[in-house]
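First up is the structure itself, then whatever we jot down about it.
All protein chains but one are shown at their positions in the complex.
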Amino acid sequence: MLSTVFAGIELKNPTVLASGILGTNAELLLRAANSGAGAVTMKSVGPKERQGHNNPTVAVWEHGLLNAVGLPSPGYKEIEEEFELLKKSPVPVIASIYGANVSEFVEVAKAIAEKKPAMVEVNISCPNSEMHGQLFGCHADSGASVISAVKKEIGEIPLIAKLTPQALNISEIAKACEAAGADAICAINTVQGMLINIEAHKPVLHFKKGGISGPAIRPIAVRCIWDIFEAVKIPIIGLGGVSNGRDAIELMQAGATAIGIGSGIYYQGTGVFKKVCEEMQEWMKANSYKSVKELVGIAHE
Amino acid sequence: MLSTVFAGIELKNPTVLASGILGTNAELLLRAANSGAGAVTMKSVGPKERQGHNNPTVAVWEHGLLNAVGLPSPGYKEIEEEFELLKKSPVPVIASIYGANVSEFVEVAKAIAEKKPAMVEVNISCPNSEMHGQLFGCHADSGASVISAVKKEIGEIPLIAKLTPQALNISEIAKACEAAGADAICAINTVQGMLINIEAHKPVLHFKKGGISGPAIRPIAVRCIWDIFEAVKIPIIGLGGVSNGRDAIELMQAGATAIGIGSGIYYQGTGVFKKVCEEMQEWMKANSYKSVKELVGIAHE
Amino acid sequence: MSDLPKICRIKKIVQETQSIRTFFLGIEIKAIPGQFVMAWLPGIDEKPFTLTAAGKEIAITVQERGKFTKALFAMKEGDSIGIRGPYGNGFDFKGVKKACIVAGGCGAAPVLLLAQELKKKKIGLKIILGARTGSECLFKKNLGKTGGLYITTDDGSEGEKGFTTTTLEKLLQKEKFDCVFACGPEIMLSKVFEICEKHKIKCQLNLERFMKCGGMGICGQCAINEWLVCRDGPVFRNEQLQKMPEFGKFARLKSTKKVSLQEYAQWRQ
Partner (left out) sequence: MSDLPKICRIKKIVQETQSIRTFFLGIEIKAIPGQFVMAWLPGIDEKPFTLTAAGKEIAITVQERGKFTKALFAMKEGDSIGIRGPYGNGFDFKGVKKACIVAGGCGAAPVLLLAQELKKKKIGLKIILGARTGSECLFKKNLGKTGGLYITTDDGSEGEKGFTTTTLEKLLQKEKFDCVFACGPEIMLSKVFEICEKHKIKCQLNLERFMKCGGMGICGQCAINEWLVCRDGPVFRNEQLQKMPEFGKFARLKSTKKVSLQEYAQWRQ
């Protein structure tokens, strides 16, 4: 009932652990996999070691999370061991990569491709570092230049372009990525925001601004997925604010084939994958659907 | 304690009824004024009669509202009577105008200026109509062209440019508006989103997409106000998700001189102005502030 | 807390008169008599309807008029529609010992639950029910069970020939009421109000305006002067009606343009 195919890869269910959540080591990824995720995404990895920002890096507000972790990374050279352990994964493992320019993306992609992950996600959308990503994801031509360069390196491995809702017209970016060789789209990354602690009269995050995730951004995710679905033929991992079965089904009806879960781990723990799957199944039974594949994009009819 | 000056206009308190909420007639504006608002904004008016979209036009979801009312308007010619009644207003009345192109904006501005509102808000940011506004607010040059044309018409009346958080770089738009003659900025308008009713597998709003307002967008408002405050010298009406005193103080610390309230009316009724003011006052006493003016932008220090 | 339309099934459809049907819906809503729900037909529109049954299963009673109601009339038992609510203040009968209800046309819908509630509370009740013609008299039987029923028709095909308001005038000559509750065409309501003011009787009138946000009280579409029919109403009292110059005279089109009630009615046609 829940099994599906995403960019040629079989998934036992459409839930996917989102990048940057838990994915710092292989064991946590395996834990998410063993807790019911249909696929898991590693934390985005860059060309060299990077500290990220000082704390506070994550804040929980009334309607979601706000984070500026700042793309910490040991650098791709340090994560060989994780790939060894990940061979035990019962579900597909998606590697996620970032860079400050096309050649950095290419350098990381080349090394990562050798490790043969099930897919490679190209993060052209992180809002939390001054120089990384964001710009690529906001402009069709620069986004496409990263995607086509990475695609050349990774060959047969399906490439997922991870997009930002900050783009003026996300469907244009998606189309450019598709034309440049992307096999799938992942949307959305976080939405730029800020919170101030009024007693301290200081921004809550050390980096001041951060990315909003969780329940507050779900309607933004639905809108972006809707637009992308109308613009491209390649499949979409939809994410943003999913923490129950209804949320997941909403994003699928908007056009997502698979469903990423990030902040949901905060709200529900790693049990969130099982919970979402069970709730989807219950709803599908009550509403006479036989396969999740039937749900994809049906709100467009 | 709460009195302040905004773009040269005295306000007994910094709360302002946001455009599009209640502002369809003079009596409702007076009701908001008599309920404690420091100023009130009329519903945005356009050049001719316009129906707006079919219902559902507004939806209440878990973390905010979503609306696509679609800028219905009787057209500026039909609202003369309202201005007559508004002469009784105990607080400044802000007119709000929209148009599909510069000459429409000019046409409306000219007629409205004759009615001598306390200020004129130029809505270059409504996301809910196919042709109106949005584009102006997303590009510095087109935004500026509207502002300078309107400014020529309205002369001494302070001009407020209402901006959209959808712009790639809202501080650039604000700077361009300031250079074009805007006396103040209003930020933010709603954030584009969508909700789907999964049982109906249809978007909840008839127009499909709509603008998100209310609690969910507060961190986006704070981020935008922060950026605008760093970029311009003119004062800011900050709005987005305010429904209590703490929210208002947060937006002021980010850089707002006055605070718009829209969706807060849904959550709290017209009593929201009094409530927000009382809560601000209490907080200020507990934290040893003597005037709201001291709060403006202090999180930047 | 969200307040989104919930999809529910049409459980039963009852033909009340030639042009009026009651739709029983499989959704639980607790409500006060006079409150309304917003009914959504995806892809078509969303409109307000008074509840004519509340509790475990609700009902709305609808007259076929324009595009929306035509689409609704095309639906069968088992089909789905969206419902949100209840909204509005509803009628208030605290302290009322003897009541009169005046209902014109489809206006019988909002007062049905009220009449049943008054009967349950053993409150003395007279009902004046008006319609164009005898066959269009809505809820004749149900209302008859709750109190003394006076019927008036425009064509005299049933009951008294003439207007509900003439009957009300006569009744007031003989009897005293703590409150007159009324619903119907606004021209009738403004006459009811005039009569009540003259006789210094309290009244509660159920008003109607075109709605958008419908119940949220933010869009200002349903404004009558400083009041919002969807949140402050739909039921208004003497003190409010006295300060409501638009009552009986003006209403707002979808564009929010203010026009005479006549022009408003034409637009709805």
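In this document, chain identifiers A, B and C correspond to the written order of the chains, with residue numbering beginning at 1 in each.
Keep in mind that, in the parts below, contacts are C-beta pairs under 8 Å (C-beta built on N, C-alpha and C of every residue); 3 or more make two chains touch, one makes a residue touch a chain.
Since we're looking at a predicted model, the values are computed, not measured.
Enquirer: Would you list the chains present here that the left-out chain is in contact with?
Expert: Taken over the complete structure, the missing chain's partners among displayed chains are A.
Enquirer: Looking at A:T4, A:T57 or A:N123, which residue reaches the missing chain?
Expert: Reading the full complex, the residue touching the unseen chain is A:T57.
Enquirer: Would you indicate which residue among A:V93, A:I265, A:M280 or A:V296 is in contact with the undisplayed chain?
Expert: The one listed residue touching the chain not shown is A:I265.
Enquirer: Which listed residue, A:E10, A:E78, A:E114 or A:E230, touches the chain dropped from view?
Expert: A:E78
Enquirer: In the complete complex, the non-displayed chain touches which residues of chain A?
Expert: 20-25, 27-28, 30-31, 43, 49-52, 54-62, 65, 67, 69, 72-75, 78, 81, 195, 197, 199-200, 202, 204, 206, 262-263, 265-266, 269
Going forward, only the chains that are shown with their structure count from here on.
Enquirer: Whose Cα centre is nearest the centre of all Cα atoms in view?
Expert: B
Enquirer: Starting from the mean Cα coordinates of chain A and chain B, work out the distance between those two points in Å.
Expert: That pair's centroid distance is 34 Å.
Enquirer: Counting only residues that touch at least two other chains, what does the list for chain C look like?
Expert: Residues: none.
Enquirer: Residues touching two or more other chains, restricted to chain A: which are they?
Expert: Nothing qualifies.
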